[in-house]
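Worksheet: one structure, shown below.
Removed: one protein chain of the complex. Kept in place: all other protein chains.
The block that comes next holds chain A.
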Amino acid sequence: MKWDFSFIWTAFLDLLPALPTTLYITAVSVSCGFVIGLIVTLSRMYKVPVLSQIGTAYVTFVRGTPMLTHLLIVYIGLSMLLDHLSDKFGWSFNSVSIPMIGFAYIAFSITAGAYLAEVIRSGLLAVNKGQLEAAYSVGMTTFQALRRIVFPQAFAAALPNLSNSLIGMLHGSTLAFTVSVVDINAKAQIVASTNWKFPEAYLAAALLFWGLTVLIERGTALLEKRINVYNRGGVA
């Protein structure tokens, strides 16, 4: 078998239009997941009745099942539910009205939320209890204490794990092809099969993902250096 190296570059350019799709799925799922994770973590921390139990069940279930399963459950389950409701109430809105990428947004937000809940929890656990007490002692409300004192330190502690989750979701977003969303990888398959050059197209996709991953890692390292100034000196 002969490699067509120049085709790697051609394929690479062909993949670029699919880049925003991959980035959107990753960005939406990580941002929504962060909000979900924060709500779950805080309700578990403050032992909010019902919400905390639901949160615990959610985290164990989602972390215990593959990401593809979440996508299929959301796609099939949500479609069936919507179609049933729209039949019953005579809505014009049904599962076909939702763009395919919408299912990926919802499903992967659910996936990310469970992982991020754990990341946020471990970040918060890394903050010494004395920090919160000192904040109370100077007269802050719980909200002020969390926002000004606890969260910034928890964020710094959680940053490496946050970055890993972001990378995980970036790579996981390729599963969206199962619901016919054309992300970078799906695009590679299209490019490959129309030109009958599989290895080159997939290699181009791999390089693109690798590049994005390195960008995330570099960004994290920069951010870490900036927000961790306070850890310099001392024994750390």
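Operating definition for what follows: contacts are C-beta pairs under 8 Å (C-beta built on N, C-alpha and C of every residue); 3 or more make two chains touch, one makes a residue touch a chain; residues count from 1.
What we mean here is this: contacts and distances are computed from a predicted model.
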- line: Taking the list "Amino acid ABC transporter ATP-binding protein", "tRNA (5-methylaminomethyl-2-thiouridylate)-methyltransferase", "Acetolactate synthase" or "Nitrate reductase gamma subunit", the UniProt entry for the undisplayed chain gives the protein name "Amino acid ABC transporter ATP-binding protein"
Field: Residue touching the undisplayed chain, where the options are A:76, A:96 or A:134
entry: A:134
Field: Residue of A:28, A:59, A:149 or A:208 in touch with the missing chain, whole complex considered
entry: A:149
- line: Where A:31, A:194 or A:231 are the choices, the one touching the absent chain is A:231
Where the unshown chain meets chain A, residue by residue: 128, 130-131, 133-141, 144, 148-149, 152-153, 156, 227, 229-234, 236
